[in-house]
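Note that one protein chain of the assembly has been removed; the remaining protein chains are unaltered in position.
What follows is subunit A.
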Amino acid sequence: MTNIMTASDVHLSYGPVEALHGISMNFEEKELTALLGPSGCGKSTFLRCLNRMNDDIDNIKITGKITFEDEDIYGSKMDLVKLRKEVGMVFQQPTPFPFSIYNNVAYGLHLAGVKDKSIIDQRVEESLKQAAIWNEVKDDLNKNAQALSGGQQQRICIARALAVHPKVVLLDEPTSALDPISSSEIEETLLSLKHEFTFIMVTHNLQQASRISDKTAFLMNGDLIEYGSTEDMFINPKKQITSDYLNGRFG
């Protein structure tokens, strides 16, 4: 196993309020890491640091170091477009663009300068298959993606993120806005893909984390409390507070 992303002593503050108090953790390649914690613990904020989605927020200050493949992503030489091509993201609310299904998935490829129609066609099909939605939409690729159901939209967004062949995909509560059936379809999708991609997923759903993640990190009030293999953590948590949270005593 090799490290693909490393965060060292990441502090983040909005104006005078510090939201992350020094988070250090490694992410292994081709694993699914779940970030757990009560609302407001900073897990989404931390996730959004990993592809610099927090950059445009006013009054924000981020210190510490985050590396992706040994390169400092906040370094002056970092190309933001390249970083976001390698580190894709899927949001809590499905966010299909108001385009056709085909163009949604092809958008990142157009952006990356892929011109060859046959390559784009093939990548669109491959990504839609990986996101387990190909069979439902293959005859309707010109349909507006916003006309699909929520679960389908979310899988289109996963396909869109996968189409540019990222190495890491960040998932910000990807199933919390979906019904249970759609959620379990997304979980299946992630399970089948986690040997090809590195996933880092924020979730509120403890069962989901225990079902599909390899590693789990527990965050609270801007601190990383515990981080280890999901199995160890759920069966034998090292800290009392982790155990309390996992057993539903708070949060």
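FYI, a residue touches a chain if its C-beta (ideal position, glycine included) is under 8 Å from a C-beta of that chain, and two chains touch if they have at least 3 such contacts; residues count from 1.
The criterion applied here is as follows: contacts and distances are computed from a predicted model.
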Checklist outcome for this item: Expected UniProt protein name for the omitted chain (select from "Cytochrome c-type biogenesis protein CcmE", "Phosphate transport system permease protein PstA", "ABC transporter" or "Thioredoxin reductase") would be "Phosphate transport system permease protein PstA"
Next on the checklist: From the list A:Leu20, A:Met89 or A:Leu178, pick the residue that touches the absent chain.
Outcome noted: A:Met89
Item to check | Contact partner of the left-out chain, one of A:Asn144, A:Ser176, A:Asn205 or A:Ser243 | outcome: A:Asn144
Item to check | Omitted-chain contact residue, chosen from A:Arg123, A:Arg160, A:Lys194 or A:Lys215 | outcome: A:Arg160
Item to check | Full-complex contact with the absent chain, from A:Phe27, A:Phe46, A:Tyr102 or A:Tyr227 | outcome: A:Tyr102
Next on the checklist: I need the residue numbers on subunit A that touch the omitted chain, in ascending order.
Outcome noted: 51, 53, 56, 58, 80-85, 88-89, 91, 93, 95, 97-100, 102-103, 107-108, 111-112, 141-142, 144, 157, 160-161, 164
